[in-house]
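Comments concern the structure below.
Apart from one protein chain that is not included, each protein chain of the complex appears where it belongs.
The chains carry the letters A and B, assigned in the order they are written, with residues numbered from 1 in each.
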Amino acid sequence: MRRALLLVAVTVASWARADDPRRSGFDFMSPGTQAMQRDDMQNPGMLWVQDGEALWNAKAGAHDKSCASCHGAAATSMRGVAARYPAFDAQKGMPLTLGQRIDICRQRHQGGTALAPESRDLLSLEAYVSLQSRGMAIAPPDDRRLETFRERGRRWFEKRMGQLNFSCAQCHTDNAGQRLGGSVIPEAHPTGYPIYRLEWQGMGSLQRRLRTCMSGVRAEPFPMGSIEMTELELYLAQRAAGMHIETPAVRP
Amino acid sequence: MDRRQLIFAGVALCSLAPRPAGAASAELEAAVRDFTGGAAPRDGRVHLDVAPLVENGNTVPLTVSADSPMTEADHVSAIAVFNARNPQRDVAIFHFTPRSGRATVSTRIRLATSQTLVAVARMSDGSYWTTQSYVIVTLAGCIEES
Partner (left out) sequence: MARTLIDAPAAAKRGDIVEIRLLIAHAMESGHRAGPEGKVLPRDIIRRFSCRYGGELVFSAELYPAIAANPYIAFQILATESGALVFTWEGDNNFAQTETRTITVT
């Protein structure tokens, strides 16, 4: 059965608006890697998107429902959703990332088992849902309940940590565009997650990437799914507000 | 900020241990001779299109091609790609027929470290042609330990 997904060869030369000084990680990549992301037929992340589409339409869990049973066509119902995550969940009384939101739906509404973080199924669903916001601006919700968490996220970003005693800001704000080892330091905007990272030879979430960053400065990484991670994600989304979503991005 | 610390912190646990340069060139020659049945390939007619510097050795785009009319009488029958410093020399062997239309193929390869790539084309008339490219492989600044 042919997939319903319309594969578009995305030909934008840059993801930035002309007047925005901020640069996506895309702009720091070599032409070869950019070419890999540009064409949906060449982008390995699209393999996960395909899986996500299949999962979206497959009945699952004790309630024998698919995502589509409630949400219909993802292209309509999920348009703009990834752009406004993390978002506050009233029932949980705290902000949730998109992955956590998907997992809760799975358990609460489909009666399914939990989707483990970084599992292929969860990454595929996240990639498929986020794809529906591709090209849209990151739009963090103007929700006062998020303020304290976002502020804590900012403090994590600016706090020195690890044996190397660096803060995120020291590399990614103060020294973005300069080199670390052989590579250019990007600005650290989460515009394309989940990403296909060449280093992983696979798909991964923003939190996996953040854990790598923290190991990089020899700090104890925040656990996956921790509130600290959500706080950081919230701040990063605010910092990247207005930049366009590229999911599924390819990154070195 | 100690620069040495910075660089050391960025060095990854290498997933493919590269070969020392000396041992590599003898093995590389042997791999080429194995493919050509002992014949020494001549320079030319085959092309390696790969970036001179790549930001990650795990997924390196590569295009290899050879000039030929691709007729029944005169075509490329195979192109083999070898490397100098991965754990093993072979990368791939591509087999063409006149129905290929054009002897060109693109793929993505792994490079353990900066090194030479060699392409050898076998023509339908039994001749062998070769070319090589050197690729510099850099590492990302922050890499998780696997």
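List of remarks:
Here, contacts are C-beta pairs under 8 Å (C-beta built on N, C-alpha and C of every residue); 3 or more make two chains touch, one makes a residue touch a chain.
Just so it is clear, the structure is predicted and the values come from calculations on it, not from any experiment.
Only one of A:34, A:50 or A:173 touches the absent chain when the whole complex is considered: A:50. Although one chain is hidden here, its contacts on subunit A can still be listed: residues 40-42, 44, 46-48, 50-51, 201-202.
One chain of the complex is left out; on subunit B, the residues touching it are 15-17, 58-60, 70, 83, 86-88, 90-102, 104-111, 146.
The criterion applied here is as follows: only the chains that are shown with their structure count from here on.
Per the touch definition, subunit B reaches subunit A in the complex via residues 5-7, 9-11, 51, 53-56, 58-61, 138-145. Of all residues in subunit A, those touching subunit B in their complex are 29-33, 35-36, 164, 171, 180-183, 185, 198-199, 201, 208, 211-213, 215-218, 252.
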